[in-house]
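Missing here: one protein chain of the complex. Every other protein chain is in place.
Chain IDs A and B follow the sequence of writing; residue 1 opens each chain.
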Amino acid sequence: MYTFGIDIGSTSSKAAILRDGKDLIAHAVVPLGTGTVGPSQVRAAVFEQSGLSQKQIDYTVVTGYGRMKCDYADEQISELSCHAKGIHYLLPGIHTIIDIGGQDAKALKISDTGMLLAFQMNDKCAAGTGRFLDVMSRVLNVQIGELGPISEKSTHPVSISNTCTVFAESEVISQLSNDVPLADIVAGIHDSVAKRVAGMAMRIGCVPDVAMSGGVALNIGVVHSMEREMGCPVQVHPLCQCAGAIGAAVLAWGKYIKGAIKANE
Amino acid sequence: MADLHTNLSLLETACMNPRAQLDNYLKQGKKVVGCFPAYTPEELVYASGMIPMGLWGGHTELKLAKSYLPAFACPIMQSDLEFGLQGAYEGLSAVIIPTLCDTLRCMTQNWRFGVPSIPMIPIVYPQNRKSPASVEYLISEYEHVLVMLSTITGQMMTEKALCDAIDVYNAHNAAMREFADLANDHLDVITPKVRHAVMKSAFFFAKDEHTAIVQELIDGLKQLPAYKFTGKKVILTGITGEPDEMLEIFAENNIAVVGDDLAQEMRQYRTDTPEKGGGGLRRLALQWNLRHGCSLIHEDGKPRGVMLVRLCGENDASGVVNCLMKFCDPEEYDQPYFESDLRAAGYPTLTIEVDTQNTSYEQIRTRVQAFCEML
Partner (left out) sequence: MSDTITTESSAAPAAKPKRPKAKSMIMIGEQTQALFENARLAKERGEKVGWSASIFPQEIAETLGLVVLYPENHSAGIAARHQADPFLQECEGSLGYSNDLCAYAKVNLTYSSVLAGQSEVELPDGGKMVRPDFLLLTNNICNQLTKWYENLAKQLNIPIFFIDTCYNPYDYVTETRVRYVRAQIDQLIKDLCEFTGKTWDDEKFQKIMKISQRNSYLWEHANNLMDRKPSPLSGFELFNYMSCMVCNRGKESTTALLEQLNAEIEQHIAEGTSTYPVEEQFRVSWDGIACWPYLRHNLHTLKEYGINMVASSYGKAWAIEYEDLDGMARAYCFASTNGDNASTMISRRLEALKRFGCEGTIYHVNRSCKVMDCQMMEVQRQLSALAGVPFMSFDGDQADYRNYSEAQFETRIQGLVEVMKQNKEAKANG
């Protein structure tokens, strides 16, 4: 029995197909989000990988920013619940998930079975999100992907104190013009993001084990900063970007089973 | 049935266009006095033969207000000031501003200089209600309000008129409480949006008129069979639970509002003026001492959490939505305490930032949906 989960985000689309709710037989990421060809591209990709078509899918769940406009889905579920389930699938034993995306940051507390217990979101302010890193990487004239490796060379991270991204940018420029080593500045930027997000996570309480997901989780520097801020190890699964889609597929299976039981009554 | 929906429509229209209500009263030759949130002695205005009308802000582009208020003043004050400066409140004879929080304190001065065409009447409620002297003090504040009202408008009040006004307001409170109770048996008709309209519209009508309408609503509802609501039930807490877009998202997720602790709604109606205790002014002052569980009124022991737990139990709610007015520091101080009390009692809380200047609701939609999935 096959279930299909698709996560239509604002800047990327992810999809996953599960067999019998446990075997991940296909997954894909396309860096184009809602309103573009991204969703249809990622859908085509997983069908090709698995050799399946929509007809063979028993239940489809859509999630993410663009979840309201998906006509082939059986149900739409919030990205928070889907993410929780997805990380639980990838890393059983996780109870706290920190998701830092391009536009927002979330902290999720989940149960032993991957059910969402509590959540905290920052969806208004650029500080503590990928956007902050975007701005800084431009100022520093480095690629986003280079930030992590650069920061690992830092010996004395600077303190970027401002929570306002605009002011923080000016702080970074000032550090640059004072010939502070690039690695120390980048490490300082990572610490700033980690601090902001850790504070948010502490509001729901940090229960081990802790995992990070979202685009920013691929930045090893931020991950290490988070570990220092939270005072505990932070795991990152290589497929974490697909957590939402995977979780959607897991939840889809649950819904399908429930529906099948009901039908038999 | 037609009556029920006609009345609901009437109340919803008033909320969407309070200016029309104001113009209506002005056309009738009545004087109208604007009342800032959250508590003002409306009875004094009413007893002086005028109509008190609530000024709870609204969605508007902020331009002129920026010369008076920094970005971190709450949206209600920002929009009230903007409306005042733009002339949207023209026709009001005066405004009454209670200094219940730091921003409201400043508003008395901003209005005084910014909108001199509408005279400002300040009232400073006592916060040390344990002191018996606070009653005398509040009476003197009421008298000051009366002097200013009569000087500005020429309208005066008699003791009898005040006692009648108190009766009218108490009757209104009773009707609103009855409505709130009854609404829970008719959640198909009284959706979150509709419930809010009934509550908020009280600020745009003369209280006795509003009572009459609400009484008809109650009679109409009683004729309907009780509705078995199968979705999730929540209590709202905070200053205001709006706008409609947020309430529609609740409905979308099959969430019903079965009670509230909102400054704009039940906090107005849950405390009556005592029938005994002295003359009208004294009784009105004693009512202040009876108010309970509001962030704007000093109280020992952080009792709001216990109150909310009780509200959940009484109304069969499974959680609380904290409609946290942006930049509202009194509410922000209460938040960790009542969240903790609710958590201990097994009631999850969702916090939604309330901002009348907001234009996008996607994030709220996600949060509400996730919360619903959690309940």
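Going forward, a residue touches a chain if its C-beta (ideal position, glycine included) is under 8 Å from a C-beta of that chain, and two chains touch if they have at least 3 such contacts.
Every value quoted in this text rests on a predicted model; they were computed, and no experiment measured them.
K.L.:
Tell me where the left-out chain touches chain B, residue by residue.
P.N.:
67-70, 72-73, 77, 99-103, 105-110, 112-114, 122, 124, 126-128, 130-134, 136-137, 140-141, 144, 295, 298-302, 324, 327, 329-330, 332-337, 339-340
K.L.:
Which residues does chain A use to touch the chain missing from this display?
P.N.:
161-164, 167, 170-171, 173-174, 195, 198-203, 205
Convention: only the chains that are shown with their structure count from here on.
K.L.:
When the C-alpha atoms of chain A and chain B are each averaged to a single point, how far apart are the two points in Å?
P.N.:
40
K.L.:
Give the list of chain B residues in touch with chain A in this complex.
P.N.:
Contacts found on chain B: 348, 353, 362-363, 366-367, 369-370, 373-374.
K.L.:
Could you list, by residue number, the parts of chain A that touch chain B in their complex?
P.N.:
65, 77-81, 104, 115-119, 121, 123-124
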